[in-house]
Structure formats: structure tokens, C-alpha cells
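Handing you this structure, nothing more for now.
Only a single protein chain was left out; the remaining protein chains are all shown in position.
We just call them A and B in the order they show up, numbering each chain from 1.
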Amino acid sequence: MSYLSTIDFFEDKDFIDKYQYTLRTGELDLSWMNAATEKVQCEPQNARRGLTFRDCDVGSYGFTDMPELIRQNRSFAPRGAEIPAGVPDLQAEVNRKSEVWAYNIEGYYEEAMSRQWNATTDVPWEELRKYELPEAIGKAYSQLLTFLTEVEMIATDVPAKWMGRLNADFFEVKNFIATQAMDEARHAEVFRKRALTTGWGLMRASKANECNLKFLRDADSFAEASLTLHLQAEGMVLTLFRFSELISPTEVDKKMFRLVMQDEARHVGYGMQHLKWVLDHFPERREIIHRHLDEAENFVFGGGYATEVLEPFIILSGKGMKKENIEQGLKITAQFNLKQIDEYFERLDKCGLPERRERSKLALAMEMTRAVIAAQ
Amino acid sequence: MKVIFPSLEFFRALQTLMQSERERFKRLGYFDTTFGVRVLDGPRAHQYVLRFEVFECTEVRAVNDLGREAVDFILEGELAAWVEMLRNIRQHGAADVTHSINTLTHLGERMRVVYDDPDGHDKLYRFAESVQEFIDLAAKLEIEFPQRSDTAHAGA
Partner (left out) sequence: MAYFAEKNFFEDLELIELTQRVFAGDLTLNWYNSPTEKVACTPRDAVRGLTYEDCNVGTYGYGGLPEFVRNNYSMAARGSEIVPGLPDLGYTINRKSDVWSENVAALYEEAKTRRWTPAVDIDWSALKAAPLPADLEAAVSQLCTSLEEISLVMMELPSRWVSAINQEFLELKSYLCAQMIDEARHVEIFRKRALAGGTGLKRASASAEQALKEILFAETYPEASLACNVMLASLILGVFQQSAAISAVDAKIFRLCMQDTARELAYGVGHIRYHLQHQPQRAEYLHDYLDRTEHTFLGIAASPELLEPLIVLAGKGTSKAALADGSQRVRKFLQHTVDAYLERLSAIGLDRRTRSRLPKFVATNAP
């Protein structure tokens, strides 16, 4: 299963002789000095922003002029470098730009690198001493946090699974994937840590959501994986974070949700810009996208079985378990559900898939939710 | 602020300066290491233990024998090498490329990194920027060096 270099460097006489001669005599080949590459001097266009990948989008080094199909480079050679004979084949499975690319991918990456906050120190954990949550709120919150810590790292595993399969010329995408992997580890961390500070610890795992994670993990292509992960799943989670900030039991939690929201919005942004790119450049994918969303939405609807997510939300938003609290909580939760689905369709619309709203069976969910609101 | 090098006061002064630049050192991240400094001065050796924890220098001690101390690594060099480095730092505001800790210790020519455990040795690199910026604080000190032939022109 492993790869063996075409050369055994300990045994290859030419290689060893050249190396030893070089070190012994100081006589170098230096042919790389005249490598057939473009001479450039990239500078920061905005000194405060520093030197960005966008500043380096020049000539043969840039991403703008990258062709749709990468035919020349199947190795690790950096884009724009001279590629000598004998470089190995990376076995990249994804060599078509529109499979992975997104408008502004370079911007998302730079933003991610500069906005890496730290769950250990950037959440004011000491201030939690000021708060004592009633049992119902504490438990409901711990259960919500249990769900959140459970699902976050699917967005590490799924993109990471694809990173090595992408052509090396798509390194901006690979780098973005690395930042997302770290973002999600941070999210799993902060929600886990917060649950472990509540006095209740973690609570129940979620079967319905775990099955959804498996669906996200087992997509057939990067485009499908990204569509359901970044746009559908993370889009809905972004709405959840915004509502969670609203219903947060303490100021510390509000800060925590604001921090995670930043990362999530960036991932959703990538997902949207990726879908836009795919539809602009690879329109024949439209029907495949719809079919994939059909099943993704089936899982979303099936999330109704996850009472361990829905019910804590009701209790937190109603601020308790008395009848009047539950009534208030149901109102807010119903609004949240509607907003979640509505924003999902809105994103798809903005990306060039407006017909999804008509086609989707989630309209059934929206109907049921509207009926709940009307009955209240 | 005038201090003599080598002396405990010198390292305490660096410790104080680091405290006053807390935000800068915090930005560099956790700095968790204890290392030794050994200044070889003829038959004598001036030896110090510097402990760093989280974002601060938490302890500075003069010791008789670093070999008996639990340190991750020891930066060791002849007095003249240390003097040259510090004069360079004072002149330029920070060590130039030929006088950084990394360059001076890289192949053990001017200074050496002494250690028992490679894990401890590698902490010099894990916290490389923090170590360098700590030493570079010497730029803010007025330093009195011993008047000797080997130090008189070192780094001048």
C-alpha cells in the first residue's frame, strides 16, 4: 500500500557521486538559477493588510489565470515553478478548478489566518463564577452544548479527507481547508469546555444528527461534500449560533457564540462562493446538486427526531420549563426553524439555485412550523 | 538603568522589562521553559536559571552549578561571545543576523546549547522568537562590561 521512490538514494551512484562531489569541491550545477519561471516582485497593495495571496495573484503564479483543467502538474510542484522530468504523480483525483474553486477563496484564507482566536484564553472563563444557572436552564444548555461539540469536527474530517486528493495547484483551497480544520477543532473545544464548566457535564449523544454526519462524510465528490457541509449544514448551524447568542444564559456565552459565528460565517461564505463558481463554470452539475440536496434535506427533516436538540432550545429560549416558558420557547423556536430554512433557500437563491425553494420538500417543514405559529 | 554583565541584576532587569512589555510577549504565546545561561569567564563560570511560565519570566536565580538544576537547556558561551552579542543588540536595537541566539549556537562555534534531553533542547526552538525577544530587551539597558582584553573590543 505504500509508495516507494523510484530512486534508492543510498544506492543511486549518480545521485551520491554528484552530492559528494558538490560538498567536496563546492562546484555547483546552479542550473536552477536560470529556471524557466516568471520574474515577479509582489508587494502589499494595502500595507495594513500585509502581503496577501491576492497580491501574489500575478501571471503564471496567480489563481486568476489558472486553467479549468490542470493538465501540466500532477506533482507537488508549486504553481508557477519549473517542473522537471521525474516528479512523481500525486494521484490527485480532483484536477478541475470548478470542482473546488470559490470566488474570494484567497480572501477567506487570509481572514481565517488573521482571525484565529483561542478558546482557552479568549473566553472569559473566570467570569462564569458570577453566574448560577437554574437547573432547567443549566441542563438544557449543557444538552445544547453536547450536541454542538458532537457535530463540529465533521467539518474537520470531511474537508481533511479531500485535501490530499486535490491537485497541488489548488493550494489556496488546501490552505483554507487547513484553517477550517482548525476552526472546527476550536469549536468542538469551546463547546466541550463550556459544557464541562456548567456543573452538569456532557449529556446525551444524538443519533439523528450522527446519521446526518455520516451522510456528510460519505459524499461522492468534493463539490457535493462542500455543498452539504459548508452551505446547507453550516448555514443552518450559523443561524443556530445567531439564535443561541440571542438566548445565551450569560454574557460569557454571548461572547462565545459571537466568536464561533465569525468562523462559521466564513465557512458558509466559502460554501456559497463555491456553489456560485460551480454553477457559473460547470452548469451541467445542476441536477446532481439538486439530487444531493434532496437527500441532505431528508436528513434535515429527520432531525426532528433529535428532541435532545429541539427541546433544550425550547427551554432556553423560553427561559424555563413552566407552561408559560414553554409557550414562549415554542414561539421563538418555531421562528428560528423558519428562519433557518428560509435563510438556507435564500443562500441557494443568491448562489444561482432559486428553483430549489419550489423543488424542496422542506416546504412541508415550513408549513408545519407556520401552523404551529398560527396556533399560538 | 545601568547593570553589570554578567550579573543577577542584569537578568532581573530583563525580567522587569519583559513585565513592562507583557502584551507583546503575550501575543507571542505560551512561553513554558526553564533554561540556564552559562557565561564562561576563564576559570569561573557565571551561571543563572531563568524560568518562564505562560507569558512571564517567573524566576531568575544565580546558581553555582547548572548541572544540578532542572533546566531544559543551557546557553553557554565565553564571556567575549556574550559581550559581543550584547553590544550588537545595544547597537542595533535587536540582535542582527550574525548575533542572534540561533546563529551563535547553530553549529556550536561561538556559543553552545547544552542539554541532557533532546526534548528539552527542542524547547529552544519551540520558543525561539520569545527567547530572542527576551534577550533583545538588553537594548534598553545601559550595560557595564568587565574591563578585560578579550571583552574590550568584542562587538565594538
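Worth a mention:
Simple rule for what comes next: a residue touches a chain if its C-beta (ideal position, glycine included) is under 8 Å from a C-beta of that chain, and two chains touch if they have at least 3 such contacts.
Computed from a prediction, not measured in an experiment: that's the story for all the values here.
Interface note for the absent chain: among A:Pro67, A:Pro134 or A:Gly201, the touching residue is A:Gly201.
Among A:Leu69, A:Leu246 or A:Leu364, the one in contact with the hidden chain is A:Leu364. Touching residues on chain B toward the chain that is not drawn are 28-30, 32, 54-55, 96-98, 100, 102-103, 106-108, 117-119, 121-129, 132.
One rule holds in what follows: only the chains that are shown with their structure count from here on.
Note: centroid distance chain A to chain B, computed from Cα atoms, is 43 Å.
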